[in-house]
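For this view, one protein chain was removed and the others were kept in their places.
Labels for the chains are A and B, by order of writing; each one numbers its residues from 1.
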Amino acid sequence: MTLDWSIVWESRYALAEGAKLTVMLTVITMLIAIPAGIVLAVMRLSKSRVLSTSSMCFVEFFRNLPLLLVVYWAFYVMPVFMGIEFSAFTTGLVALSLNVSAYNSETFRAGINSIRKGQTEAAIALGMSRGEAMRKIVIPQAWRRVLPVLASTWVSLFKDTSLVSVIAVGELAHVAMQIRSQTFRVLEMLTAMAVIYWLMGYPQAKLVDWIRKKYEVKE
Amino acid sequence: MELDFSPLLDSWGYLLGGLGITVLLAVLTVLCSIVLGMALSIGRIYGSAWLRIPIVFYIDTQRAIPVFVVLVWIYFAVPILTGWNFHPFWAALVALTLNASAYAAEIVRAGIESIRPGQVRAGLALGMSRAQIVRQVLLPQALVRMLPSFGSLLTHTIKDTAIAAVIAVPELMKRAETVVGQSYRPIEVFTTIMFVYFIILYPGSRLIERLYQRVAHLGRS
Partner (left out) sequence: MSADDPMLTSHQRRGADLPPVVVYEEVRKLFGDFVALDGVSIQVNQGEVMCLIGPSGSGKSTLLRCTNALEVVSSGRVIFEGKPLPSNETEARKIRQRMGMVFQNFELFPHKSTLDNVAIGPITVLGMKEGDARARAMKLLDKVGLTDKAGSFPSSLSGGQQQRVAIARALAMEPDVMLFDEPTSALDPETIGEVLNVMKQLAEEGMTMIVVTHEMTFARRVANWVVVFDHGKVVEQGPPEQIFDAPTCDRTRDFLGHLGWNG
């Protein structure tokens, strides 16, 4: 067995491009999935049966599916229904957003539910409007519960972006797998891929622990 | 657009076999990770620094790296290093277990640490040793408390098994791809498979919750 680690250095620009796309996918997905999650949570908690049931169906459906299947499904089915071809990147983004929005919705719902009804009533009794009570009392308290969960979801999402490599989105995993099959430097490239993911993911995992500790709610 | 579900009808036995492999892989993974996770967490809580530091490093590493990466590394890189070749199923079992055991370790740790110190004191006051207390007092209660978390570990793992399709483990996801490749009916096949996964996973989580409600009192000290 001869190893040639120079391939890793030679591929540094391609790998960096891939890592950049991984980060972009993570950030953009989250930017979509936070507002989407809030909308879904508010729908779920609304008095309208139609809104709350449709939100529940969406959330439960996408929470209970393997992400890889959602990726394939978006890849094959979306173009047929929409009648237009999407780029691999957009397709991957849609699949990730469907998945993460569902998770975020549950996070926000739990956050809102965690605030005792008395808090809203107390705020209204002080003369606040319902909107003000929500903005000034409910949301700041719920935030403490929501943020740690969002942070864990963020790390999961970061890792899950590797799955859109199966539809040839040029993120880190795809780039590394491509170079692997072109150069046959399998061990070197796969190890490099693992190390790069580790370098990016490890600080994030630690940050999540820190946030969780800081915001831990003592009952 | 016309839908044609006949490829599914033609290969339902093949797909059902795939579902069997999915469930088998997930259940084996969870069982192995519970055992490994228990060992890791006990080492982490009661071990010396020499044991604790590498365990924490291992757990955090598994939390930082995608399962996909672990999976392809085990399947493609390990044979180059060692000369062993294994069936994709075993590679998937090893990779998924390596990953899930880190989560299982965190679940077990949280479970043990959630039991109030008075229980340890009661064991000590009877003259029990630390090891006896862990085995006879803490773990049995913690296991009950962990049941819901192990339930979500199982559903999470069932979802992760789909990734094993990448290394051609003939589980449900892979077989669905194969059927799509032969029939070119991706919409019908993938949509149906989606519902199959949903039908397994959704009631699965409810069932575990129900079971937990029945035994919860055994863990409530």
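FYI, a contact is a pair of C-beta atoms (placed from the backbone, for glycine too) under 8 Å apart; a residue touches a chain by one contact, two chains touch by 3 or more.
Model, not experiment: these values are computed from the prediction.
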Partners of the unshown chain among those that are drawn: B
Residue of B:Gly13, B:Gly83 or B:Gly127 touching the missing chain in the full complex: B:Gly127
Per the touch definition above, residue among B:Leu36, B:Leu51, B:Ala110 or B:Val144 touching the missing chain: B:Val144
Missing-partner contacts on chain B, residue numbers: 116, 118-119, 121-122, 124-130, 132, 136-137, 140-141, 144, 217-221
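Note that in this section only the chains that are shown with their structure count from here on.
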Interchain centroid distance [CA atoms averaged], chain A/chain B, Å: 20
Chain B residues within the chain A interface of the complex: 1, 60-61, 63-70, 72-73, 76-77, 80-81, 155, 158-163, 165-166, 173, 176-177, 180, 186-187, 190-191, 193-194, 197-198, 201-202, 205
Residues on chain A engaged by chain B in the complex (per definition of touch): 1, 60-61, 64-70, 72-73, 76-77, 80, 155, 159-163, 165-166, 173, 177, 180, 186-187, 190-191, 193-194, 197-198, 200-202, 204-206
